[in-house]
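A single protein chain has been removed from this complex, and every other one stays in its place.
Chain IDs A, B and C follow the sequence of writing; residue 1 opens each chain.
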Amino acid sequence: MTGGRLHPFTLLAIAGALPALAWILPAPAGGAWTATVALVLTLTPGASPGLTSTGSSPGWRPGLVVLRTAVLTAAPFWLFLLLLHDVPTTIAIGLRITTMVASFVWLVAALQPARLVEAMVAAGWSASVAYLLAATLSAVPVLKARARRIVEAQRCRGLSPGGGIAARLRALRALALPLVLSALHEVDERALALETRGLVPGIRRTPLAPPPDPAVEQAARWALLLACLFALFRRFV
Amino acid sequence: MRSLTLESASFWYPATEAPALREVSLEVAQGEVVALVGALGAGASTLLLVAADLAPRVTGGRLTGSVARGDRSGIVLPTPWTQASGMAFTVWDEVAFGPANLGWPTHEIARQVDRALEQLELVPLASRDPATLSGGELQRVIIASILAMDPGLVLFDEPAAELDAEAARALWRLIRLQAKEGKAVLLATSALDALPDVADRVVWLEDGAVRAIGTPELLADVAACDAGLGTSVASVWWASGLPGPYPLTVAHALQRWR
Amino acid sequence: MSIRLLALIPVAAAISLALSAVVDAVALPLFLDTTGTILATALAGPTVGIATGVVTSAVNTLRNPTFWPFVVVQIIVALYAWVAARAGLFRSFRTAIPAGLGLGVIASVTSTPISYLVFGCTTTGGIALTTALGKALGLPPLGACFFGSFVSDFGDKAVTFALVTSVLHALPRRTAARFPWALRAIGAA
Partner (left out) sequence: MIPHPPLRLDGVSFAYGTVPALAGLSFSIAPGERAALLGRNGAGKSTVVRLVAGLERPDDGTVWVGDWDTRDCAPERLARRVGSVFQHADQQLFAPTVREDVRFGPRALGVGEQEVKRRSDDALEDLDLTPHAAHHPYDLPPALRKLAALAGALALEPALLVLDEPTIGLDRALCARVTSALLERSAAGVALLVITHDLTFAAETLQRGLVLDRGSLACDGPLAGLLGDATRLEPLGLVPPAVAALSAALDLPGRPVRAADAANVLARVARGRPAP
């Protein structure tokens, strides 16, 4: 049962349920339990850094990397909480944030976007919804690289990004506008590409490699949902 | 069998008075490569969008005259980075994007994708993330993605622009192969020197209208050279003041010279 | 929704997230992560704007796990931008910047309860420090939290509105005319 082979929806369910339970269950015991589970999850083999694509060999090492990312992301919150609140509140909120951070960092490591897109298509989601998420995910690095290239190109024709606030805001305009205008200009070509390659409304898209979704996992997802609802019911009734 | 027939087709882009195409009549048969040449703004790109049924349906604008298509068409536009689907995280999935949208069974998709990858010499890149490819590599992936949909009419707009010399030569060979396999190919390019080996016919467009249609020898006529549309060898002959007809290629020049 | 508007959403969302590279270059304390949402709304209306906001938050969450609660803020930004576009407030900086400041207040009012309940006002280092300053000034916890998020977010929405105004006016008229809302947003329709 490694993170890598679970159905994407199961990964999402777990990563959603743990933080929900952390907030619903009475503090600090609830938070402590969920935080521990989340941190242990990050150690599960196969939780290779899917999205952060830092490359990984199976075994414990990637798990430690994921755990370290989770801890490093959660740590500053504890510091700021101490700054603002007394100790019991800090512990209560800190455990909840740690649960959320750990479960999401694990999700990001375990979830491959291609499998999520295939799962959405196989589950009958419209191809357009899957397109929105996946296309944004792949467009971000492309436009970020373009933004860096534009900053370099504009500096090579004399633009100084420094100076006073007014100078920096003018520089911001000379750097942001080219990025936005060139990206907007390409919307038409992207639409033409989608049209010519068949992504038109109302199609029955063939899932390429739909991840297996065994009944036990589907049951587990419903169980998690019921557990959260039950805990919510008990907490407020 | 005729794959594409245009009869006095005229087209206006939205909110513009001057037509981008004026009364264009053209037929492209299966097994034939037809090249569109002309100065910037002569209408080659517009003609390809009309042939691909993207103009006016997606671009907006107004079309008069008639356009008849015998086959499904696929178009390769000149900017590969805007053509990637954005839904694929490996080259294999990118090439399979079109066929999957057509709803083909998975074994048929696999067969078409593997064939397209071989034709474009992309098999070693099959599991790479498209975002990590160079401009030339991504252009070959986009071409494979269109061919994998097995279109009867294949349209190319400046396909060699992003390619280096070796990849461009491989592309010209591939285009000839598509015609041999019975596809109709309509191609806009400014690589005039490649056309004698690639195109069966050449269409000279000027201000949206057809100025001339003929075999690649057209690119050695005085009129073409005057307009800067002669092949390099013909243009040198034309500039030298020697009498015509001008040789089309280096090989022709060699025959003439002995 | 036409294919063109569908293709606009990922591009607008990616613009929001890519602008961080520009903000880093000029080293200004700005996020600009609602630029795409506001721009999409001003170009193509609320549906496209809200979809852009939701997708931006979803992808942002995958990159920084603490961001998901703020999908609510993105939706409110889209609705606010819709009202601003209908009123043509993108016609000049004189109308756009005050509208941006108004959004800054509303965004802080919206994000404060989220920040307070979920994070105890420690969403980012900046917010935590300014909240501590608020507490030192004797503000009650929720008030301090509002002060924290308002001060750190104060200029962002105003600059974002100004940037979107610049973009809409910089678009070639022909391109602007083909987006359903663009001309109305700059008061030209």
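Just so it is clear, a residue touches a chain if its C-beta (ideal position, glycine included) is under 8 Å from a C-beta of that chain, and two chains touch if they have at least 3 such contacts.
Quick caveat, the model's predicted, so the values are computed rather than measured.
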item	value
Chains on display which the left-out chain touches in the complete complex	A, B, C
Residue among A:Leu159, A:Ile203 or A:Leu232 touching the omitted chain	A:Leu159
Hidden partner chain, touching residue among A:His7, A:Arg96, A:Arg115 or A:Arg146	A:Arg146
Residue among B:Ser66, B:Thr215 or B:Ser232 touching the omitted chain	B:Ser232
Positions on subunit B where the hidden chain makes contact	39-41, 78-79, 134-136, 158, 161-162, 164-166, 190, 192-193, 228, 231-233, 235-237, 239-242, 250, 253-254, 256-258
Interface residues of subunit A (partner: the chain not displayed)	146, 149-150, 152-160, 173-174, 177-179, 181-182, 185
Residue numbers in subunit C that touch the chain omitted from display	169-175
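Operating definition for what follows: only the chains that are shown with their structure count from here on.
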item	value
Chain contact topology (line, ring, star, complete or other)	complete
Between B-C and A-C, the pair with more C-beta contacts	A-C
Centroid spacing, where centroids are CA-atom means, of subunit A and subunit B in whole angstrom	41
Chain centre separation (subunit A, subunit C; CA means) in Å	20
Separation of subunit B from subunit C, taking each centre as the mean of its C-alpha atoms, in whole Å	43
Per-residue overlap in subunit C, given as positions that touch at least 2 other chains	3-4, 10
Residue list for subunit B, restricted to those that touch at least two other chains	58, 86
In the complex with subunit B, residue positions of subunit C that touch it	3-4, 10, 174, 177-178
Subunit B-touching residues of subunit A, taken from the complex the two chains share	53, 112-114, 117, 127, 130-131, 134-136, 138-139, 141-142, 186, 188-200, 203-208
Residues of subunit B defined as touching subunit C within the complex	14-16, 58, 60, 86
